[in-house]
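Sharing a structure with you now.
What you see is the complex with one protein chain gone and the rest in place.
Then we have chain A:
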């Protein structure tokens, strides 16, 4: 059967104008309880008669090729957030077969026509949204796993005219559905695209901002003050474009704040020079962390035979809050590709037996090597020496590895030696013992630790390759990301001969293992293993750490040595939750940026849209750069 013809056959074909994934249906009047708590996508769609609706679709309706799940998630996310700006709209497409299950699932779609929408509100730190088509009743409640309901609100405001109620800042009243659709959007750059549809008031503000950022900001602040103090909104709660101006300003305030702070820190004489805050980036959303995946939730996400049915849901939950200690050792096996998600308990038992045998076969290979053999096998001896040296200096301050003749050190050594046999070409490289130590500490079992280690190494093997090309590439990617997120800091580093980012080598080589306590590194790693919200999220962790230190680097005018010292001294002084939250905020800034260059899109696993920047060669990175403005091809306001 042909998938494409079926799509054509669908009676009420419609276009997705905006999609956002990771949205859980929490409550819906008149729905069976079995429909609740499932994960899906919240969309704004245009129906065949040009009317629009909010639509929620459960995930099992979205066909996903199982082997490309990670990418698919990233793609869905991207299209939802950024492609909608760039291309305006996207045809809904379904790949694969459309079956009877599909019809059943379709019945679970929830649709709220925008014409009927009366009010909506955002609660719980942008984690929850409720909709109402009748005054006094919240009919539908959605939970945003990424804590990013504000993104949906921003998009929804393109399609309906809203006003905030006086008593509750988080409740919006729909004034009228906005049929022209394009009005205000999130960033100034986007407004550039839609100038003809923007009201004069806003456009003047924006164009003034572009030409005279400082004055316009101050002017706008006074307007905002007017609104706040003199109650510009009418008694009816109906507000005109000034409301939108206020919103726009509130959003831009953080940026301005930042810019003015910089002014005082550097030179006050030339405000144009110092407003180097990247105009492409919308303000950073503050995204709170969630609670860890609990035993109950974990069990609830499996079927009776032990298959994990909601893999995406599990990943989402782990991304948001990590894993509870009690089940961490189990869930890690899945995250590290040792246990396939779809296997039953019985199948896992068989797999475990097979993997145990494999492990001991490989272990025997080196255990049975005689001294005479060793003496004629230099490459083996070399690897063995390295392992022995490093095992004796791995996490020895932790009770699990402390003390003379600690038996756990022998296990560490056996696993690493067996890994040498598993992947002799890669062999043993410094840093691997750091990667293994927390795994063994948690699992307490040689075989399980080994296979989890294999899984982790599969993710980061390029870090350890002989030519170090993988590390160099990541350092370059980190530099490019920083240049987009925090150009001022990136340029400072370049000027101080640190544009090669070598000071972050340790971070990237062992995924921040040396920067955090065991407890925190476990949390960080499990979040990173989910592959969410994008590829190479660990680089955004690096960006988040650096961005938080930006003021120190710049105000103290740190040079080459101070930069390295400061970065090394951050070890054990970092707050893992804060960094994860910031990194996720940066991710949202990036995907919401309409001019995100392809170079960065590729790094994050997003589809490319032919925005290029001048590529930084490694040689360029060492050159001091003093030019501003169109640095890297990013236009400046």
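Just so we're on the same page, a residue touches a chain if its C-beta (ideal position, glycine included) is under 8 Å from a C-beta of that chain, and two chains touch if they have at least 3 such contacts; residues count from 1.
Keep in mind that, in the parts below, contacts and distances are computed from a predicted model.
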item	value
Chain not present in the shown complex, as UniProt names it (candidates "TFIIH complex serine/threonine-protein kinase subunit kin28", "Tubulin epsilon 1", "Radial spoke head protein 9 homolog" or "Ras-related protein Rab-8A")	"Ras-related protein Rab-8A"
Residue of A:390, A:446, A:547 or A:584 in touch with the missing chain, whole complex considered	A:390
Residue among A:343, A:535, A:548 or A:564 touching the omitted chain	A:564
Residue, one of A:335, A:510, A:527 or A:543, that touches the chain absent here	A:510
Touching residues on chain A - with respect to the absent chain	382, 385-386, 389-390, 392-397, 429-431, 433-434, 464, 466-468, 471-472, 500, 502-503, 505-506, 509-510, 514, 561, 564-565, 568
